[in-house]
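The complex is shown incomplete by one protein chain, all other protein chains being positioned as in the whole.
In order of appearance the chains are A and B, and numbering begins at 1 in each one.
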Amino acid sequence: MTRTVLWALLSHWRRALLQLFTLIAGLALATGLWSGVQAINAEARASYDVAAATLGEGRYARIEAASGGEIALADYVALRRAGWQVSPVVQGRLGEVRLVGIEPLTAPGGIGPGAEDADIAAFLSGVGQLFGRAEALDALPALDAERVVAPDVAPGTVLTDISVAQRLLERDGVDALLVAPEQPLGRADLAEIAPDLALRLAQDGSEIGRLTDSFHLNLTAFGLLCFAVGIFIVHGAVGLAFEQRRPVLRTMRALGVPLGRLVALMVAELTGIALVAGTIGVGLGWLLAASLLPDVAATLRGLYGAEVAGGLTFRPVWWLSGLGIAVLGTALAAGAALWRIATMPLLAAGGRRAWAMADARSARWQGALALGLIGVASALALWGDGLVAGFGTLGAGLVGAALALPLLLGAVLAAAARLARGALAQWFWADTRQQLPGLSLALMALLLAMAANIGVSTMVGSFRQTFTGFLDQRLAPELYIETADDAQARTVEAFLAPRVRSVLPLASVEIEVAGLPAELNLARPDPTYPENWRFLQSVETPWVRLAAREGVLINEQLSRRAGLGLGDAVSLGPRAELPVLGIYGDYGNPVGQVIVTEALFAELHPEIVPRRFGLRLDPDEVPRIRAALIAEGVAEAAITDQAALKRFSLQVFERTFAVTAALNVLTLAVAGFAILMSLLTLAALRLPQLAPVWALGLTRRRLAALEMLRAVLLAALTTLVALPVGLALAWVLLSVVNVAAFGWRLPMALFPAAYAQLGLFALLAAALAALWPAIRLARTPPAALLGVFASER
Amino acid sequence: MLLKLRDIRKSFPGADAPVPVLRGIDLDLDEGESMALTGESGSGKSTLLHLVGGLDRPDAGRLDLDGVEVTALDDSGRAALRRGTVGMVFQQFNLIPSLNVGDNIAFQARLAGRHDAAATAALAERLGLGPHLAKYPEQLSGGQQQRTAIARTLAARPRLVLADEPTGNLDEATAEAVLDTMLELVAETGAALLMVTHSTHHAARMGRRLHLRAGRIA
Partner (left out) sequence: MNARILLLLSCLPGLAQAQGFAGLGGEADGFGLPARGHVLTFPADHGAHPDFRIEWWYVTANLTGPDGTPYGLQWTLFRSALAPREAAGWDSPQIWLGHAAVTTPDDHLFTQRLARGGIGQAGVTPTPFAAWIDDWRMAGPDFDALELAASGPAFAYDMTLTAQGPLVRHGEDGFSVKSGEGQASYYYSQPFFDVAGRLTLPEGPVEVTGTAWFDHEWSSQPLSDRQTGWDWFSLSFEDGTKLMGFQLRENDAAGYSYASWIAADGTTTPYVGAFEAEPLETARTDGAQVPVRWAVRLPEESVSVEVEALNAAAWNALSPPYWEGPVTVSGSHEGKGYLEITGYE
């Protein structure tokens, strides 16, 4: 019996290939978008994990020089001799590659090359060994050390013994000491042994992690929205298929098929379809991720300096999760339809209930539900707290908006019909309105797709604006140099002063502000600062007043944590209590920061001689000055061409946009597909409605043109509704979710041109979707239209 | 006795109070017998047929079919009864549109586990469906569709055939031919036949006739 019934159930799809295609394609696209985004995220995260494992970033407490700069070997040995279990790390760039030197004998667990057949003697002695991925090793200049391919080293990084790294980087000291988690009894205080060094405690996530998490969270939200769009399509297709099969199901039950068996078989049927579609979807997602990953990798590298391998590894976890989400999505989409089948009385009035034809009562329900959900979303946005509330706001708001859409459109169309003059116009509006229920699911999908796109465009754009400003302010100097010691710092500054436009000394020292750890930085009065820095809040002419020692500048983190606003006093010592003149954004910095003018800094910390400098000069002069500095004895690795770095970072944003644009086009394509499928499904049902109009003298071409117009009109109305929904979405992502997740708010910017372009895409998608059904209509043989009058329907 | 009804009562929910449809029906039908159920619209003919077929349950009374107390069966028991003992012919044909004629004919026999390809083929031939087995129901005329439904019922060799105005959707000439074939075949299989009809002419061709009026046997 099972075979007979299953055969009868499955035979439905043979006659409804289009429906099956809709179902599988919708589900596959939804799964594909979701798992593609997941794959990108998973790959990027895995890369950071490797990076963290290579360097112990964040996992271990670190000891660094309190004033920045190097730690002398003597300090390292002194700490070891005092019992401190620490291990030195030195790093620098060698061309495009980050070279990291470690001391394998003392390095805490899990750091270093993991090659099973590693030869420690070769690593430690002789010419040394360089461990890295093949690409990184290939990017190295010619060196005498042996190259060992090690896939578990972070991308773009080469790991070697500290002696080799110091030799290649021309360094004497080290950058940091990693502190092992287990320390012996009775060791002396750090301040006693090395007062110039400062201990930084291990963080839960590295600094890179904080920033990139934000990016990933937003990508995930986007993936989820794409999935929701797909699920709407699946819901439509499943609903239609089940509705069409109701009479058959009833017949089968009348012929003695038990209800339980029937429902179980339909669940099995759907699960099978979901698995097939899920497999296709995971494949699509893989392709999507593989094609976007190089861009994403570049984005993350540029944005945060986080290296992500450009290649994709096929991870069973997201493979399974892709299939799982396909099945789950199908269950979500088909749950209601299955429930209706399961509870369908055997002898209810047999006729076919028009698919999704919302009657007045269910429209009222839908309206109430939509209002309720939007209310919940607003309440959560206003009074909710935390990530869950943020995502709750997103979910409730979007579903509420989607449910409200048909009612809203219905009201608009009804108003238009009342205003319409002329029989044809009146028919057009009335007919459009009548068609609305059949199209409403597709339009909801379009709404969600548009809203997601507007939201993400706004988010990425806001990111870009914020970070461009941030980069401008932070990387304004054309060159950065770091000198080896105080003496060199003084000679180099004197050497540079007549040769460049300005020399901006940089130094920082750890202080406490209102009981919180913070770093104190200095700023030399220079036009660079007022020209480039932007403040979240500031008094009039903050830089002038700063130079006049009338106050300090603080970053957003310190402002939020210490509750400091403009004008509030910051205590920097017994005789230095100064008001806040400005608060600046300091994205990704976990620590509070205070800036004072150079003279005040020198007074507060006379022991610190700034050893780092930002140089303002004509960009054309950069190579000459660079060469001159090297001639003066500044190490080549200690000179950074930040302008080039900045240009690279800005290029990267363009690639971010490429990723976003690709995802935009894909989601709109999915929504367009939903419209196409709905129109095709409706086409057959619409013949009886169109035949009388045709009979009354409207040509088929004219009818087809009106059909196109109708689709575009509905898409346009939906786009209009999507705009505020998308902006609300962006606001929630930037101001609720981001703050809840990371503690800082990204300022939201608006991009009307981008929205207009998206709207155009949406109309284009709708027009393309309506094209085929319209052509079919235009070519419908008159006999088929005549048949409407003859048939016994 | 194949079918035995005693004091069967059934009412449906009305606007104010339940509306009684059957008010105590007694009926006996033996193997090989045929009986027409006549009566005006709303007299309870179809309801009675549904109760016998196990599609619905009476409010009161007892119904025995082939030695089984139908009124005591649960949903799955009644589904098994419909599969194995009863065959139904509907006014709307109720074919499965996605299966071809051959598969439609074999459907119930397969459900009942009594599929016999040769017998089914012979039956289809008898009903003039031989050339149409690969076609789909929508490609057939109304008479051919009903013949397919009849073949589906008889291929499963039920003990009792229930027909609900089987010719109601057919034109007169076709109706006559379809009815002839059905009566002939039912008689050949030795099954009992209970047929709802509006037509006194058709009723007259049955062995017995039961006329319902306002839920009672007139």
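The rule is short, and it goes like this: a contact is a pair of C-beta atoms (placed from the backbone, for glycine too) under 8 Å apart; a residue touches a chain by one contact, two chains touch by 3 or more.
Just so we're clear, the structure is a prediction, and the values are computed from it rather than from any experiment.
Seen in the complete assembly, the chain not on display touches A. Shown as candidates are A:28, A:162, A:500 or A:663; the residue that touches the absent chain is A:162. Only one residue from A:120, A:548 or A:716 touches the chain missing from this view: A:120. Within the set A:64, A:103, A:478 or A:519, the residue that contacts the chain not displayed is A:103. Contact with the chain that does not appear here is found for just one residue of A:77, A:336 or A:627, A:77. Counting over the whole complex, chain A has residues 73, 76-77, 80-83, 85, 103-112, 114, 118-121, 124-125, 161-163, 166, 182-187 touching the chain that is not drawn.
We adopt the following convention: only the chains that are shown with their structure count from here on.
Each chain gets a centre from the mean of its Cα atoms; for chain A and chain B, those two points are 64 Å apart. Looking at the complex, you find that chain A touches chain B at residues 1, 3-5, 7-8, 11-12, 14-16, 247-248, 250-260, 346-347, 350. Within the complex, the chain B residues that touch chain A are 50, 53, 55-56, 75-76, 79-84, 86, 88, 90, 92, 94-99, 103, 107-108, 110-113, 136, 152.
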